[in-house]
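Left out: one protein chain. Kept in place: all the others.
Going by the order they are written in, the chains are A and B; count residues from 1 in each one.
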Amino acid sequence: MMKLTRMLLAATALTVVALPAVASGTLTIAQRQDPQNWDPVDTFILAWGGIASNIYDGLIRRDESLKLQPGLAESWEVLDDGMRIRFMLRDGVTFHNGEPFDAEAVKYTFDRLLGEQGAQGPQQSNYTTIDRVEIVDENTIDMFMAQPDPVILTKLSGYGAMIVPPDYIEEMGEEHFNLNPVGTGPFKFVSYSQGVQIELEANPDYFEGSPELDGVVFRFIQEDSTRLAELQSGSVDILNNVAYSAIPTVEADDNLKIVSVPGPTIYSLALKSVEPALTSDVNVRRALNMAVDKQALIDAFLGGRGTPISQLQGEMSFGYVPDLEGYPYDPEQARALLQKAGVAPGTKMTIDYRSGNSTFNEVVQAMSGFFSNVGLDVGLNPMEDAVFLNEIVPQGRTNEMFQFNWGGWTFDFDNTAYLSYRDGEKWNPYGTSEEMNRLLVEGREVSDVAERESILQDIARLAHEEAYHIPLYVEDQIYAISDRVQNFTPAPDIRLRLVDVSVTD
Amino acid sequence: MPILGFIFQRVLQAIFVLIAVTLFISYAIRLTGDPAVMMLRESANVTPEDLARIREGLGLNQPFYVQYWEFISGFVTGDLGVSFFRGPIGPIVSDALGATLLLALTSLAVSLLISIPLGIYAARNRGSFGDQVIRIFSLAGLSFPNFWLGIMLILIFSVTLRWLPASGLQGPASLIMPAVTIGVILTSTNLRIVRTTMLDTLSAQFIMVARAKGLSERSVIYKHALRNSSIALVTYLGLQFGSLMGGLVVVELVFNWPGMGTLAIEAISQRDYPILQTVISILALMIVAVNLVVDFLYMALDPRIRLE
Partner (left out) sequence: MNGFRSFEFIAGAILIALTGGAVLLSPWLFPDGGTQMNLAARLTPPFTNVAYPLGTDPLGRDILARMVVGGQVSFLVGIVSAIGAVVIGTVVGLFAGYYRGPWDMFLMRFADIQLALPFILLAMTVIAIIGPGLDRIILLMIVAQWVQYARLIRGSVLSLREAEYVQAAQSYGLSDWRILFVHILPNAMGPLIILGTLNVANNILLESSLTFLGLGIDPLIPSWGGMLADGRNYIQTAPWVTIFPGLAIMLTVLGLNLLGDWLRDRLDPLGHTR
């Protein structure tokens, strides 16, 4: 009973004491998801990066145009045919708790990531190509690879490789660190209220210079309409996840605007290419591709903020084929192809997809309309993420068409291609072809950049020939900002680079 | 004393129910899918070894009865364990519980404040225009889909009028709309109960007797009739506590209220077994406890009635 009373009192106190008025010089950002823990090794949620990249740094970072830049490592050399990389570390950097950043910290970070602590989390599997890290001297480390990895430098700018403070973790314990992160980044952790918000303040000793802002607050608001309402009322300055349906409202408001940049996330429908599905016939697959008016989908449901794609990657991806024209929107030809393949009008098919995304929900409904235009009766089968990802896809129990979208965060086609076309991979339960598999394996063995690009492009072309998917579009990364915000440059990856941002009143 | 025996029997039944519920939900959620796959869903090269490794870390490769025992023994001793995806469950759940109770109790209090006087008025003036209006409104109040009502309120008061904050737990103003959304339905139901039981009581014999004794009408009504109404209200609240909790789930979602409902929804979609088990067990505990209390109160308030 006492506990109950205490809880009630606490909750009442929470409401009665209104949240302190936000100091000027503080930026408030609202997003849908709360990443729920702050340990780089444990995180598996994309939304983590936007916040945590302001608390932590990696050895390498990517700038707004996604080029690799020095982070906590000033420079590096790739040696021994890619089996060893030497990093020269930045001098004079400290963690938020005063602890010095040095080679010890880097070794500790990677030992932890590759060791027992990392084994319990999802990030380790991204870094298994690293064998170990050894200290050369206070500001130099050697990273030994288990096998050459052409993408390792990009991965080192990723979530799992953020550098963590050894003394702090050893002293305060893993659980404390999980909820009270300490890093080297431009903002320091102040407080975290689960499901509500996380508060950060500026780190004046940041090695790239003190941020313009005094602090940042990230608020977690699940409901799209609620998030928007907060932006309109001025309680929030930036929306990190903007529902497409909200775009007209934002643009109509004088105090708000939309900034966007093409993102890497591709949306497509994967096609079941084995019997007895009708889509085992390549002509049927091509017909399906021609039945869909991708631009109409983009205009209607993305507010025009997207680009149609002919391959499972966007323009900025390494391995992109610029002159690959997709299947045209041509319902006539689609009907002809279907007829040739012996598919009678009124044939039923089904699209399996994840029910969480309301925009995609609308997209598949519209696609069903396009398919009925060419004589097919296509039903929809929404399912929960867990069921879709756990059972239906990996076990090859999908219907003729199923959703495949992938955030190509490495901006390198190798990742997506391997997942989608390599036999035995989870997203490819039906197999592709010998030639495709050969190309994929070859692509990973080659280290010459030009050669890799050429192989990846061949893969993209082959995939297009075989029409394993209906590639739909890449979404723009959209932010809604109030005119209080100055100097905000959106980047295609989810990271929010807030060092140069400031607010006026 | 037969009463002690009765109490003992009831408590035993309650414990049985709780065990059945916690067992069922622990088992059921383990049928819904693999949290390890959920964790790794954005990662590229996932091997079966990775999945096995994570499952082991989460304790999922132990037999079910071991996992259940760990959970239930911890639960009754107050050690709520650790979630799969977040930290220790204790603080998470107590914050959420506080938020939900705040919402539930506020709505309840407001609804009682409105429904009791109005119900009495309607009963005393049965058949009048005011009574008709009250009856129609209370029926209408039951007929809204609660989440729709919530969305409409947000549309009117947050977006158009900018009077109230649209979401979250942010100070007393943010309590208003969610409490009204739930309160409308509660008030409607309670109104009808008060009105009906007042009507019943007002025609009962002993009121006539009390009047004949010369007590003022006021005291007749407010003492005897109110007591009967409270019996009915209390019984009803006990029974409906469960569906109140259910209704809260959707309303919390619409208003981004950080309560048990939101917590449960997230836990289900992430397959976070420990949190879901704990949330549902706590809710079940509350519902069973409330019903037990209602049963005992019932006995105390109306000695004429003995539950079988």
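Note that contacts are C-beta pairs under 8 Å (C-beta built on N, C-alpha and C of every residue); 3 or more make two chains touch, one makes a residue touch a chain.
Predicted, not measured: the structure shown is a model, and the values here were computed from it.
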Option touching the unshown chain, where A:N54, A:S157, A:T265 or A:S368 are the choices: A:S368
Omitted-chain contact residue, chosen from A:D111, A:E134, A:D205 or A:E384: A:E384
Of A:A300, A:A336, A:V446 or A:L462, the one touching the omitted chain in the full complex: A:A300
Interface with the unshown chain - residue positions in chain B: 13-14, 16-18, 20-21, 24-25, 28-29, 31-33, 127, 132, 139-140, 142-148, 151-152, 154-155, 159, 193, 196, 200, 232, 236, 239, 242-243, 245-247, 249-250, 253, 264-265, 268, 276, 279-280, 283-284, 287-288, 291
Residues of chain A in contact with the chain not shown: 224-225, 228, 243-246, 248-249, 296, 299-301, 355-356, 358, 361-362, 365-366, 368-369, 379-384, 386-387
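In this section, only the chains that are shown with their structure count from here on.
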Interchain centroid distance [CA atoms averaged], chain A/chain B, Å: 38
Complex interface listing, chain B residues touching chain A: 32-34, 37-47, 50, 53-54, 57, 85-88, 91-92, 94-99, 101-102, 105, 151, 154, 158-159, 162, 165-172, 174-175, 253-256, 258, 262-263, 269-271
Residues on chain A engaged by chain B in the complex (per definition of touch): 3-4, 7-8, 10-12, 14-19, 36-37, 44-46, 119-126, 128, 175, 178-179, 194-196, 219, 221-223, 225-227, 229-230, 232-233, 235, 356, 384-387, 389-391, 407, 415, 418-419, 426
